[in-house]
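The complex is shown incomplete by one protein chain, all other protein chains being positioned as in the whole.
Residue numbering begins at 1 within each chain, and the chains themselves are lettered A, B and C in the order written.
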Amino acid sequence: MDTPTLRGLYRDMWLIRAFEQGLEREFEQGNVPGMLHTGLGQEAVQAALAAHLEADDAFFPDHRCHGINALAQQRHAGDGERIMAELFGKATGVCSGKGGSLHSADPAVGNFGDNAVEGSYMATVLGVALAAKMRGEPKVACAIIGDGTVGRGEFHESLNMAAIWDLPVLYACVNNGYAISMPVGEGHASANIVDMARGYGFGCEQLDGNDVVEAHERVGAAVAHIRAGNGPRFLELKTWRWQGVFAGEFRPEAEVKYWREEHDPILMAADELQARGVSGDELEGIEAEMRELIEGWIDFAKASPAPDPAKATADVYVGWEVARR
Amino acid sequence: MDTPTLRGLYRDMWLIRAFEQGLEREFEQGNVPGMLHTGLGQEAVQAALAAHLEADDAFFPDHRCHGINALAQQRHAGDGERIMAELFGKATGVCSGKGGSLHSADPAVGNFGDNAVEGSYMATVLGVALAAKMRGEPKVACAIIGDGTVGRGEFHESLNMAAIWDLPVLYACVNNGYAISMPVGEGHASANIVDMARGYGFGCEQLDGNDVVEAHERVGAAVAHIRAGNGPRFLELKTWRWQGVFAGEFRPEAEVKYWREEHDPILMAADELQARGVSGDELEGIEAEMRELIEGWIDFAKASPAPDPAKATADVYVGWEVARR
Amino acid sequence: MTAETTTETAAPAPTASPASAEAPPKKPAKARKTSFTQALNGALDLAMERYPEMFLIGEDIAEMGGDFGVTRKLLAKYGPERVRDTPLSEAAIVGTCVGAAMVGMRPVAEIMFADFLGECYDQIVNNAAKVHYMFDGQFTAPLVIRTACGGGFGGGPHHSQSVEGWFLNVPGIVIAAPSNPADAKGLLLASIASDDPVLFLEHKALYRARGEVPEGWHTVELGKAAVARAGADVTVVASMRMVPMALAAAAAADDDGISTEVIDLRTVKPYDAETVLASARKTGRVVVANEAPRTGGLGAELSARIHEECFAELAGPVVRVDGLDTPIPFSVPLEQEILPGEDDIAAAIRAAYRGGAR
Partner (left out) sequence: MTAETTTETAAPAPTASPASAEAPPKKPAKARKTSFTQALNGALDLAMERYPEMFLIGEDIAEMGGDFGVTRKLLAKYGPERVRDTPLSEAAIVGTCVGAAMVGMRPVAEIMFADFLGECYDQIVNNAAKVHYMFDGQFTAPLVIRTACGGGFGGGPHHSQSVEGWFLNVPGIVIAAPSNPADAKGLLLASIASDDPVLFLEHKALYRARGEVPEGWHTVELGKAAVARAGADVTVVASMRMVPMALAAAAAADDDGISTEVIDLRTVKPYDAETVLASARKTGRVVVANEAPRTGGLGAELSARIHEECFAELAGPVVRVDGLDTPIPFSVPLEQEILPGEDDIAAAIRAAYRGGAR
């Protein structure tokens, strides 16, 4: 990977981290309603995916995907702040505040929205992929699924149908080691999700999701393979999330230390960039720039108006109006 | 396998064949309501399973399991005719006619009943197995599932949970090549179901389900393994069903010929018995005896009264009565 | 298996609604006797011709033509890409439809028996019914889920259920429920043309019913009921198999000098309150007839609404005719105990009529 590309990914990762940290602060201050799941620690996975997914592709984000949502929004439409506004439930959000953190979508940038019944989109993604295939479009339909989400029966139905129909689906399994409090090796027959995916006969790969260089390369190869009409691919990206459960940190100290200090995707990329001669000042500048950008988005979100109350009953049906009170 | 055992299995297979053929005749004459799926051609699978499942075990039959239901009923309770009566919807049936072909159950003989939403019992079987494990009972909980039924998401959820909890489950996958009209290799990523089952890390085996000697031996080994507390086993029993779809026979002539003439489980067993010196007369005698037995069961079913109309509203709840008209 | 009961009594309801805007009827429709199954098959054929973005998906629908023959011969005409057999994976079937619909396809799924909708309930309720709303109108879900429902043929507890009650409390879903071949065609074409997700209920006892079916692009507007029979004294509101039963019961009531109006809802969600309430106001005596269990069924909603809006005009309470609150037993005489019949509707008509004198 050339240095400009790596620098770009570094920037993207900082955008995500700044986004999530800003959001976390606002959530704690009571400015963000509902629930909060952040993608902190998983920036490399998201930056790598975002780098290869075009606006014409389709991705189904999971519940930690504010980052990829924001990157796609910013890159393809230039208005990443609308993802932030959505999380604040504002009129300027991508779904006018009707979706929120778990249902932010914008098909114009390829974002097909999370389904907070986690994993249901393992089935939905098939339809997007099938449509692309029937129309002869060189499109990739990507489902971003956590290791826990893999427990759902739709995992089997989806991989099986993607296989028999040879669909352009990228399964990006974000294995961060836990489903809420359940360690991946206790919740699944194998701690390596690929073991369960291999039976469907298409290519499966496990990789270090915190090494943005590797992740970028392998995602790129998978996307190219799928886009060329060669059928589905399954990637298991090993990573780790900062967020524990709301009771706090429950994971072993050594594990926490390893992932936060020794194997943090941003620190790893910074090391690599410095080894290539990029200065510490430049790196700090990127961080500062992203933090500033995100503070602007937060200000935008806060300053935005609440949705028009008429939105509450709009769009239940295409063909009918729903009565208001 | 010693000859008396094989002779017993031969007898059991004839019981099943006579049962299904008698039933088919009665169905065509309009004496049996609803739908009809028969296990003709799959007698070896069912006889092998029935031979190893005790009354204290639990099996969830599929929709072609009149045979195993009847064998279990006959062996453990001496009243196989009650399975026939159930199919006629009569008061003397194992469920007083409330269940019918697809929901005949009798826990006293280990028969936990089909669930005609095919495959839902892949989840239910877990609970029976878990209870046995928690209680320290050396019990086997068996789910009999067709190759088509494997398409259901519960396949994944079930195998995964059986694996992580190391449950005493026997998955007996009856791969007869088709799900209604869908060939197994078109409906699944692999025509060999074991390929999808292997990812869960417990023993999986594929075998000739029409060779009653092999089937009996392998089912026996799997049951012994499970009963000894060694966790789940998956058996794929390759077989073939006589019944096509109601439009008639749709499968290639050579395939039909192979399975019905060259690889019929009863003919194969007869050859083996004759090779061991059992006379053709004795074999014919067994067939005749079973046909007579089954005609008696059919007479019993026909002569039995319809259920008491009060049964229609009985047992909706344990705690409440339901209003009658 | 096939549906046992044929219902020749299903009079074609007057289909007053105009053909949809983009689909003017080619020529004055000529009617001929057609079975319910053939009407559905013909509708699918016409729609497949009109909409290149449409495809059929389900178990055994291609070569075999579906468990009830509704998709027969379409594989030969449209090929395996557009008439697509699936494995036994109901969640993935409906999920595929939702995803495809989100990008502008027009999928029509067959779920073999309505009883299996539990397998894809999440996909219908949380996905198909909500993508339009929760994503602020950016997606639509123009999909149809056809499914065979209803009892009366000894199908037992998992092949006989009436399932509209499972979905009545789910905003965003449309439920079409034809009672005769003409409406089967007209509603199916309207459902396919609709940009809302439609659950399309085909009562198994109606598949062999025959009636006159307009040729060509004949649609029945979704959400509009039909007055299947005009009358002055008592209104019966019904759908699907209950309509022919209600018509027979109404004919029987004539002998008692009771003039009965029969409303065929045709779409049960959103239902045509205007037509129902107008009739209720006119007669002041209402029966609502459904095959599903009584508690929490469609009859409850209709009854509540009618009382709410016509209380002062009613001569007595709305009378519900429903299935009993039980699963559906296999044994035919037991099944007959629990399912409502023509006699039950006839008795309800008389009760409503007498109830006038409260």
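Simple rule for what comes next: a residue touches a chain if its C-beta (ideal position, glycine included) is under 8 Å from a C-beta of that chain, and two chains touch if they have at least 3 such contacts.
Bear in mind the structure is a predicted one, so any value in this text is a computation, not a measurement.
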TODO: Write out, one label after another, the shown chains that touch the chain missing from the document.
DONE: A, B, C
Open item on the list: Out of C:L46, C:L187, C:V276 or C:A292, which residue would touch the omitted chain in the full complex?
Closed with: C:A292
- [ ] Consider the whole complex, including the chain that is not shown, and state which of A:H66, A:K98, A:K139 or A:R198 touches that chain.
- [x] A:K98
Open item on the list: For a quick check of understanding: of C:T71, C:N126 or C:T140, which residue touches the chain that isn't displayed?
Closed with: C:N126
Open item on the list: Just to verify: which one of C:F68, C:W166, C:W217 or C:Y353 makes contact with the chain not shown?
Closed with: C:W166
Open item on the list: What does the interface between subunit C and the hidden chain look like in terms of residue numbers?
Closed with: 115-116, 118-119, 121-126, 129-130, 133-134, 156-158, 165-172, 269-270, 292-293, 295-301, 303-305, 307-309, 311-312, 314, 316-320, 325-327, 329-330, 358
Open item on the list: Applying the definition given at the start, please give the residues of subunit B touching the unseen chain.
Closed with: 58, 94-96, 98-99, 103, 105-107, 112-113, 115, 117, 120-132, 134, 141, 153-154, 157-158, 160-161, 164, 311, 314-320, 322
Open item on the list: Could you pull out which residues of subunit A are in touch with the chain that's been left out?
Closed with: 33-36, 89-90, 95-103, 115-119, 148-153, 179-182, 186-188, 245-247, 250, 306-307, 309, 311-313, 316, 322-325
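By our rule, only the chains that are shown with their structure count from here on.
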Open item on the list: Based on mean C-alpha positions, I'd like to know which chain lies farthest from subunit B.
Closed with: A
Open item on the list: Taking the mean of the C-alpha atoms as each chain's centre, how many Å separate subunit A from subunit C?
Closed with: 41
Open item on the list: Could you work out how far the Cα centre of subunit A sits from that of subunit B, in whole Å?
Closed with: 46
- [ ] Give the residues of subunit B that touch two or more other chains, as numbers and ranges in rising order.
- [x] 151-153, 186-188
Task: Touching two or more other chains - residue numbers and ranges from subunit C - done: 86-87, 89, 91-92
